[in-house]
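A protein chain is absent from this complex, but the other protein chains hold their places.
To keep things simple, chains are lettered A, B, C, D and E as they appear, and every chain counts its residues starting from 1.
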C-alpha cells in the first residue's frame, strides 16, 4: 500500500519559465527513457517477483521513489509553462531573438492540458506500457533496468546541457545523481546474485539440451565477400560468462531454400498462385494443392485468353 | 548495401504443424523481445554510430544476421499453419483432446495473412519501433542490447519448452545459442571499451557539476515507517563504478509543496478554480490571477446563488 | 513524495488458480477502464492542478490509493497463474471440460512475463497513456473521472460475475465499493464547486462572444426525411445548465459546398488534378493554379494521346 | 443507412491562411478531445444500444451530426494551408515577425497530405480508436459523453482564443455552441432515465452481494503521517447517490504482504531465484519449488564458486 | 540469409547540414510512406509467399534493396544533424533569418538519439508494423505495393522540392528513380500474372456463390435528395475486370431497423435499460429480458420515486 506527504523529494525551481524547454522535459516524463517507464517497470517487476524477497523489496522501494521523480518533472513542466503564449497575438508580441514560442512548444500544453504536463514524450507521443519490461527473470530484468537508467541519465544530461536556468540545472543534477545510483544498484543486485559470470547466459536455468553449443561462442561473419567479421574482445579469449572460448568465422547458410505449400483453394489467394507459369495464361500448368478439387478446371477457364 | 542468397541460415523443419504454436512463435518475431526489434535496433545503432568503426561494423554484422532469424521464424510460422482450420466446420471436424484450434490460434493468420507470419506478437499486437533503442551512447546501447538478448533467450527457452516438435526444438536450440553468444558479445564490447568500471556511470562524459554527488551512491528508503531500505550489495562497499561508497538511509522530503499559479482567465479553466472557497458560492473570494481584469466580477456574478 | 509499507490494502486470495481468469483480470489493470489509467489520470490532474488546493490534495490522495489497487490486481493475476500449463504436453494432460487452457490464456503470461501480470488489457494490448485525461479544467476532469469510475465499476461487476472463486469475489467486492465511493466523490467535488448548474457549460469561463447562442440549446435533427429528432428531456424544458430552454428542429445546411484551390504545381499532385475534364485527355482545359508557369504546357503534352 | 448533400453544416471561412493554426486545428479533428472520437463513440454506442430505442436514436442522430463537424474542421485545415511554404527557400522568403512557418507547422501537411487535413492530433499522433468508449451501460456512456463534450468545448475555446481570424472565430463559436448543447443533452438523458440519484452508482444493476458496503461511502486517507484526508462535500452528508452517508478516515492496510510461489524450474527464471540467500553462492539453500527435481543439484553446482 | 559490404548503394552528401530538414527526412524512414514499411512489407510478402517462386524471389530481392535505402536516409539524417544546437544558448547564438532551429527540429534527435536517425516519422511517431501489408494474395499485395511506391515517390518529390542542398537533391533523385521503377515492377507482376482483367476482382478464387452479383457493378448513390451519384467511367461501359457492365442508381435501404435484445440482467447494464419508458420512473414497464427473474421487482423498486 502507498502513502504521500504532498511534498517534493527535492526542490523544483524555475527562474525563467521557458515553454520550449517544457516540451524537452516531457521526454523525461513520458519518453521511453523517462520516469513513467522506470516507475511502472520496477513496480511490475516487484509485484511479479518470485524468489528472494530482498530483490522484490528493493524494486518496490525504487519504484516508489520514481513516482516522486515524475512529480518533480511534472511540476517543472507546469512552472515552465507559466507565461506561455495562449494566442498568436501574444506570441507575436513576445517575439524575441529565438523566434516564435508557439512554433517550438507542444501546442497541446495549451490546447489539451491547460498549461500542465502530460504523460507523453517531447513529440507529444503518449507513453505506451509495452516498454515496461518485467520478464520474470531477475537477471534479465536487472540488465533492462541498467539500460533504462543509462539512457535516462544520458537524457537528463542532455537536458542539463540544454538549459541555462539554475533551478532546472539543480533539479536535473539531483536526478542525474539518482540515475548514477540506480545504475550501480541494479549492477549490485547482479553481484549480489553471484556476479555476471554466475548469471550468464541469462536465463541460466535452461536445460543444456536446449542450446546448440556449436554456435554459442562464435562471432559469425555476414560480409558479402566472405571476409571474417570485425575483431575485438568478442572474437577471442574466454567468453564473458566463462563457459566458452570466443572465436570467429564467416557464416555460410546451413538451411534450405524455404518451400511453402501452394495456397489452399479456399484460402483467399489468387488462382494464378496455383499455376506454375503465368505469363502465358493459355499454357498454365496448375500446381498440386490440397483439396484442389474442381479448382484446376476453374483456373484453366479463368486464365484462358480465349474464354467467352 | 545488402545481399541475399535465398537460403536459410539454419534448417527449419516442422514435423507436426501446430497453428496454436504458430501464435506463440509470433512473440519471437514481433514481440518486444523478438527479432524485428533487435534487427532494427542494431541497424539504427550502426547507422548512427559515432566513434571507433569496429563497434559500428560489429553492429552492422549482427543486424544483418538478425534478418535471417526473422526469416527462419516467419518460415516456421507458415509451416505450422499448413493444415490450419479455415472454417468452423473444419475446426469441429478436427477436434481433438486439445479442443478447438480456432479458439487458440491467431485468427488473423487466416483472415489477414492467408496462413503466413505477421510482424506482430503472440497477441496480434503489431511491433512498434519505439522499442528500437539507439541512444548515441555506445555503452548505454550495449546494456540495452544485453537486455534484449537476455529477454530474447528467456522467450526462446520458453518456446523450446512449450513444443514437442523435434524440428522446432532444433531451430530454437540454434537461436538460443545465438542469444547466448550475443549476450556475451555485447558484454565483450563493454570490456573492449575498458570494462564496466571505466564506463560507469553511463554516460561517463557528463561534466562533474551536472551531478549532485551527495545522492549518487546512497540507497534511499521510502518505507512509510521511516525504516531503512532493504540491505544488500547495493547498501555497502565500493560502488560498482568504483567511484563511490554505497550507503543507505531513509529519505525525507527536501522540497516544497508544489504551488502553481492560479489559472489564467483565458486558459479554459473553470471560474471556480479562481476562487478560494467554493462550497458557499455566495461568499467566494476570487484569487489573484494574471490579467484577471473583469474576471473577478464575472466570477462573483456567475457563482452568486441569487443571480437572476 | 511517496512511501510504501509492502502490505496489500485488502487481502488477495485465490482458492482455485485459473489462468483464463488471469487474462480477464488484465482488463482491470491495463484496460482503458482499468486502474493504471485512473492512477495516472488522478496523478496528472493533481500535479497540474491550478486552483483551490483541496481538490489537488483529494486527487493526490485518490491516485495514491489507486497504486494499491493495481498492486492487488497484479498479485491476483500472479496467483491465478500458478499452475498454468507451460507446455502443450502439460496443457493436454490437464484437459478438462473447459478444454485447452493454453487456448484461452494470454500466452504472454508464460512467454513474456514468466507467470506474472503485465500492464496490458485482456487482449494483451498495452496501456497507452493517451487515456490519461487531465485538461486543466477541474469540472471537465471530474466528469472524466466519474466516467472512468463508472466503466471501472461495470468492468469489476462483470469480473465478479464471471468467476466462482470466493477469494476473487471478495477482492472484487472491495474494489466495487471503492468505485462506488469514487463516483460519489467526484460528483461531490462538482457539488462542492457549486453544483452542476453553476459549472455548466464546461468550461464556464469562456467569454460570451465565443458562443453562437442560437445553436446552444437546440436538438438538431439529421433524419434524411427532414423529420424532427427523437423527443425527450433534451428537447423541452429548461436546460440542465439553467441557461437556456431546450427545443428541437431539423437541421438544414447553412454552409457552402467546400471549394479548395487547385493543387499547386510543386505540391506532388497529379497533372490531371489541374485540368477540368480528364476523360478525353486530348481536350484538356488546364485549371488556373498559383504559379502554374510552364505546367500548362507540360500537362497538355503529358495528356496528349498523340504525343510521341 | 446514411446520406450526404455535399454542403457544410455551417460556413467555413478563412480570411488569413495560417499553416501553424492548421496544426492547432488538428487537435479538434484527431485529438482525444476531437470530433472523430465523439463521432465514432456515439455511433458505436448507438449500434450496440440495448434498451429504450429513443436513446439509440438520439445517439445515432448526434453521431451523424459529428461527421459534419469533422468535415468543417478538415475544410478549415485545408484552407489554412493554402499558401503554406513548400520549400525552405519559400519559407525564408516569407519570413515575418513570427519566424519560420515550417518550424511551427506539421510538416506532414506538406509531405504526406499535400496541404490537407489528417486524422491526427496537433502533434501528428494519429487518432486511435481505443478512445471510443461504448460500455453497454447507458449511464456510464452518458458520463463519458459529457466528459468528451466538456474537454471538446475547452479545446474549442482555447482555439477560439488562439486565432484572430474572424472566419475561424465564427466557425468555432458555432462548434462551441454545439458542445454546450451536447453536454446538456447527455445530462438530460440521465435526467430522462430518472436522474443521477436513481442511476448511481453506475451500473445500478449489480447484485447487492457484489459490493462490500463498509467501504462504499468513506474517504480513505493515504497520508504518510496518518492524518485524515482533505475535507469537503465528499467527507460528510448524504452521498450523491442517496444510498449512503459520507465519512472519512485514514486507511491502514488490511491485507497481507504478497507471497508468490518460487519460480518453477521450467519457467525461464534464474536459478538464483530458487535459492534463499545468494550473496554467498557457496552456501546457497535451494527453496522448495514445484517439480524442482534435479534442479537443486543444478543450482548447487552452478552457484558453487569452486566448480571446475 | 543476408550479407553486407558496409558501402552505401548510392553516395550520400550533405553540403549544408540542416537539422530541420533532418526532421523532414524522417518521414521517408519511419513514415507510413517510408522505407522501413516497404522493406518489411516486401520481406513478409516474400517469406509467406505461396505460389510461383519467381514472385517470391523478386520480393526478396526488392526488400533487400530497401534496407540500403533506409541506410542511405539514416546516414543523411545523421549528416544533417552535425552542427545542430545542443543548448538554448547555442540555438540563440546561431539565430538566422529562419528563426530558432530548436523550434523546428525533432528535439529527440538531440535528447534521445544523440544526433542520429530514429525509426519514426517527421512528427516523431514511431513506425508501427501494422502497416506491413502481406495478405497471402499476390495480386492484392501488388496493389498495396504500387500504392506504397506511389505515396513514397510523392513524398520523395516533396522532399526534393523542399531542400536546396545539391547532395540531398542528388540522393533523392536516385530514390525517386527507384520508386518509378518499383511502381512499374509491381504493375509488371500483375501483367505477368495475366493482367488486371484476369486478376480482378481480387481475390479471383472466391466461389461464385459468395458474391451477390446484383450489386457487383453498380454505382450506388447516397445523396440525400435521391439524386443519382456522380457520373464517369465508373457508371457506364464494361467494368474494368471485364466481368460486368457498369450502371448507376440511387440506393434505398433494403434492411431493417436493427433490433437488439434488451440487456441481460447480469451483463452490467443499467436497470433503466430494461424498462420501456423511463422519464416517469413510477410508471415503468419492464421489458422482457432473458432470465430476468427477480429483476423486474428490483427495477420497480429502484425506480420508484416513493421508495424509502
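In the analysis below, a residue touches a chain if its C-beta (ideal position, glycine included) is under 8 Å from a C-beta of that chain, and two chains touch if they have at least 3 such contacts.
The structure displayed is predicted, hence computed values, not measured ones.
Looking at the complex as a whole, the chain kept out of the display touches A, B, C, D, E. The missing chain lies against chain A, touching residues 154-155, 157-158, 161, 224, 232-233, 266-268, 279.
Listed for chain D, the residues touching the missing chain in the whole complex are 1-9, 30, 36, 40, 43-44, 47-48, 50, 57, 60-61, 64-65, 67-68, 70-71, 74-75, 78, 112-120, 126-130, 132, 134-137.
Touch with the hidden chain on the side of chain E covers residues 3, 5-12, 32-33, 54, 57-58, 61, 64-65, 71-72, 75, 78-79, 82, 86-87, 110, 114-116, 125, 128, 130-131, 133, 135-137, 139-140, 143-144, 146-147, 150-151, 153-154, 157, 160-161, 169-170, 172-174, 176-181, 183-185, 187-189, 191-192, 196, 200-203, 206, 209-224, 229-234, 239-241, 244, 246, 251, 253-258, 260-261, 263-264, 266-269.
Definition applied: only the chains that are shown with their structure count from here on.
Of all residue numbers used at the contact between chain B and chain D, over half are used by both chains, marking a mostly same-residue interface.
Computed centre separation for the pair chain A/chain E is 23 angstrom, with centres defined by C-alpha atoms.
Contact with two or more other chains is made by residues 1-9, 47-48, 50, 57, 61, 64-65, 71, 75, 78, 86-87, 110, 112, 114-116, 120, 125-126, 128, 130, 135-137, 139-140, 154, 157, 161, 192, 202-203, 206, 224, 232-233, 266-268 of chain C.
If the chains shown are joined wherever they touch, the resulting network links each chain directly to all the rest.
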